[in-house]
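In this view, the complex is presented without one of its protein chains, the others remaining in place.
Letters A, B and C mark the chains in the order given here, with residues in each chain numbered from 1 onward.
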Amino acid sequence: MAGIRVGILGVGRIGRLHTDHLATQIPGANVTAISDLDLDAAREVADRLRVPRVLGDPMALCSSPEIDAVAICTSTNTHADFIEAAAAAGKHIFCEKPIDLDLSRIDRALAATDAAGVKLQVGFNRRFDPGFAHVQSEVAAGSIGQPHLVRITSRDPHPPPPEYVKVSGGIFLDMTIHDFDMARFLVGSEPVRVLAAGGVRIDPAIGAAGDVDTAVVLIEHVDGTLTTIDNSRKAIYGYDQRIEVFGADGMLWAENKTAHNTGRGDATGMHRPQPQHFFMDRYTESFVAEMKAFVEAILSDTPAPVTGHDGRVPVVMGMAAKRSLAENRWVSVSEIG
Amino acid sequence: MAGIRVGILGVGRIGRLHTDHLATQIPGANVTAISDLDLDAAREVADRLRVPRVLGDPMALCSSPEIDAVAICTSTNTHADFIEAAAAAGKHIFCEKPIDLDLSRIDRALAATDAAGVKLQVGFNRRFDPGFAHVQSEVAAGSIGQPHLVRITSRDPHPPPPEYVKVSGGIFLDMTIHDFDMARFLVGSEPVRVLAAGGVRIDPAIGAAGDVDTAVVLIEHVDGTLTTIDNSRKAIYGYDQRIEVFGADGMLWAENKTAHNTGRGDATGMHRPQPQHFFMDRYTESFVAEMKAFVEAILSDTPAPVTGHDGRVPVVMGMAAKRSLAENRWVSVSEIG
Amino acid sequence: MAGIRVGILGVGRIGRLHTDHLATQIPGANVTAISDLDLDAAREVADRLRVPRVLGDPMALCSSPEIDAVAICTSTNTHADFIEAAAAAGKHIFCEKPIDLDLSRIDRALAATDAAGVKLQVGFNRRFDPGFAHVQSEVAAGSIGQPHLVRITSRDPHPPPPEYVKVSGGIFLDMTIHDFDMARFLVGSEPVRVLAAGGVRIDPAIGAAGDVDTAVVLIEHVDGTLTTIDNSRKAIYGYDQRIEVFGADGMLWAENKTAHNTGRGDATGMHRPQPQHFFMDRYTESFVAEMKAFVEAILSDTPAPVTGHDGRVPVVMGMAAKRSLAENRWVSVSEIG
Partner (left out) sequence: MAGIRVGILGVGRIGRLHTDHLATQIPGANVTAISDLDLDAAREVADRLRVPRVLGDPMALCSSPEIDAVAICTSTNTHADFIEAAAAAGKHIFCEKPIDLDLSRIDRALAATDAAGVKLQVGFNRRFDPGFAHVQSEVAAGSIGQPHLVRITSRDPHPPPPEYVKVSGGIFLDMTIHDFDMARFLVGSEPVRVLAAGGVRIDPAIGAAGDVDTAVVLIEHVDGTLTTIDNSRKAIYGYDQRIEVFGADGMLWAENKTAHNTGRGDATGMHRPQPQHFFMDRYTESFVAEMKAFVEAILSDTPAPVTGHDGRVPVVMGMAAKRSLAENRWVSVSEIG
């Protein structure tokens, strides 16, 4: 039983997913400890996957000698504390996104990991989707020349409860944040300024909670590329996740994923399946691949593929988008921090 | 008013179509005379398209000094007579398919055109469909190497009336005949033997009329290529016309044509339009292009692109398929003639 | 020889196209006179299509008793004068877009047609593309509920010469103007404000001429819908013309048109044809259909389907986009006029 020993912090939906993958599909990794405030949940997962240790105290897990790395899958407001604790104990860290909704809190956490010399990987899993990763690698290889225009369509199948948007930071910080990361990933050039437009078109309760449910964000990158993101909280045909990169020498795109490539022709037309609705189905491969990449980065002592800086910039962009929407103007990234 | 002067024999559905095209869309052609047993129909078309001459007697049209060429669009049993009359008068001939359902009658008509030195083009319009023509030209250019397997899907949107199949020669001679031509056209190698299977699955009245309404035909070509044709008299989703050529170095295919490239996503799936239902919509471009090719062959004195031989062989193949179905065995083309 | 008698003003590329269609493919229309400063060009077209009258003086054509309607296909700076002259003579008017680049000049021309009680149809042909028209009719019928987000991709295969952009009014008035019309057409709700971003990514000479060659325009409509347009002067894979309308109950889209629906699989992948490159190939059906609609509106005395107002608003939007780009801010349509 060799390999990287990983401790899991939090076995909610996303924590269970990562634990499953680490326990069964990631060569070189073993889950050796689980911590959750809900001890029964932690024990249930541990039993099922033969994980030897269950801890009630998450801080005890962060410093446990039985682990080499932690996967932080708890609620956002706890991320920074656990990052600092794990870093202080010399553990490598995988942390779900966002690191925090407060930039100075993020900065302190990143400083702690830098000082400790441990790896920190932020959970922007979509970079590891086979289609998106292929497009990015082609762009980075120059196969379509300099990018000019990027389009990201990102629409959820169902709106969240209004209570959620009150604590999540709103659409730009809980949903568009993935697209901000994707824009940086695809273009390979930092954002200069952001313009957002949007409205409440789906659920007035979201509006009452102070948020919008339909939005378009325009990003100007340092290299001149223009990225357009469009978001909706409710696409009746399913989870709509598409990208397109247009450049001097061509265009690359990735389409939606369906459960299977079937079709049906009948008296009413030709029909195809909807995109997969649930993000865990849509992005299964990416969740496995990001964890593989984390473990490989530790094993080979190479930089984590999604850094603390990568975790911070989308938060800045989300804040810029909020201000842009409120003030009806372009907001420079440098205004935010 | 220069160019090739064309006389039209028969202004039923297909005759009107060709007259329209010749009068308005074929550079170098003028329709100068129309003949139809239904003189009112002939006059109506002539008035609309400013055709100067209407004739009641088709034989008079065949020998009229006011025309250089005829387009024979009458019923099949009259084709050979008109071919011979027009050939005797030195007119170039476009004739709808099939030339005749009797091989010896075909042979006499072809001998007449050969003797007269006039051009004869048979109306296998599908060769001029942009998609099928592209596939054939790529195959002929060797871009997928030697062909190995060909698939032709050819399904009608609605079954014909049972009375029709009694006089048409049956499915293999009125419907599959186009596919037999397509097989020769795509592969570029003559058929050696034919095997047919089929049944009555759609309309018992078609069975009572002595025909099948669902069929598969397998063709072995001289060069070893195997072509599979599948036919149905009734595809509920529309007129299904697809081809695929598989070869040593690749595969080429042509898909169905729709009225427009739109789509719709909703709570029940992703939907696309049906294939165009009506053969005149589906094959409009091919009907114009075949007539252009006929006129160009005359103007440039080059061989007609679909010859009398090309008109004859599919009739032989249709007869072989009928015999194969009846006798449950491979039938060599040479058995038929 | 009954029907609407149409006089053509200008037989450059687009004028010849309309003349061909009116002469051969539009039931109920006859081309009875042609005027062009280049009399030889006018005579060449007239001879080919048997048009009885050729005039050197365009104003004489506008008032000729031999015509019921004019099709204005001359350079933009002459449109308004000819509209006024034809209106004064009681002729119905088809006018290529844009009416003019000066709003007050447009307003005077529109006032003249209103006063004369003649029909004026502006040449926004894309509304008549079968795919776009289908999407619009579905949206208008409520089949996807209230629209929320619209995306229009509009990229040319080749950049124009820099001299052209100096006189055309720039990208927003010569290219995006079609997309502004499409946005209004699809959403069925007027624009409130416009935001443009862009840069010179393709040809520095276009920048030297004071224009951009790559742009994104965001439009907020009265009903809250957000339309995003992206433009490039050079898409190496061809003429890219796509739309998508996302609404409460679904999504509709139209894809690019190719010359044929073929494919090829080989050792390097699966390959499909590029979109058609030339706008006349891409939009052939729309050019025929818009002229049919014009003639039908006259024959049935119903309103022209693309009005003078429809011709004016996209010019306003183009001006707003120019100002937005220059001033880096949202520009209200009401600021412009």
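Here is the rule we use: contacts are C-beta pairs under 8 Å (C-beta built on N, C-alpha and C of every residue); 3 or more make two chains touch, one makes a residue touch a chain.
Computed from a predicted structure; not experimentally measured.
*Asks:* With respect to the chain omitted from the figure, which of B:37, B:60 or B:216 is a touching residue?
*Replies:* Looking across B:37, B:60 or B:216, the contact with the absent chain belongs to B:216.
*Asks:* Looking at the whole complex, which of B:37, B:60 or B:149 touches the chain that is not displayed?
*Replies:* Reading the full complex, the residue touching the unseen chain is B:149.
*Asks:* Which of A:16, A:257 or A:312 sits in contact with the chain that's absent?
*Replies:* Checking each option in A:16, A:257 or A:312, the one touching the absent chain turns out to be A:257.
*Asks:* With the full complex in mind, choose from A:138, A:223, A:296 or A:335 the residue touching the hidden chain.
*Replies:* Answer from the full complex: A:138 touches the omitted chain.
*Asks:* Check the options B:41, B:205 or B:226 and report the residue that touches the missing chain.
*Replies:* Final answer for the missing-chain contact: B:226.
*Asks:* Touching the hidden chain in the full complex, which residues of subunit C are there? Just list them.
*Replies:* Interface residues of subunit C facing the absent chain: 235-238, 265-274.
*Asks:* Under the stated touch rule, tell me which residues of subunit A contact the chain that is not displayed.
*Replies:* Output for subunit A: 24-25, 129-131, 134-135, 138, 143-144, 249-257, 259-267.
*Asks:* Just checking the interface: what residues of subunit B touch the absent partner chain?
*Replies:* Looking at subunit B, the ones touching the missing chain are residues 146, 148-149, 151, 153, 155, 195, 197-199, 201-202, 214-216, 218, 220, 224, 226, 228, 230, 232, 234-237, 240, 246, 248-251, 328-330.
We adopt the following convention: only the chains that are shown with their structure count from here on.
*Asks:* Roughly how many whole angstrom separate the Cα centroids of subunit A and subunit C?
*Replies:* 43
*Asks:* Hey, how far is the Cα centre of subunit A from the one of subunit B, in Å?
*Replies:* Centres of subunit A and subunit B (C-alpha means) sit 58 Å apart.
*Asks:* In whole angstrom, what separates the CA-based centres of subunit B and subunit C?
*Replies:* Their C-alpha centroids are separated by 39 Å.
*Asks:* By residue number and range, which residues of subunit A touch two or more other chains?
*Replies:* 235-237
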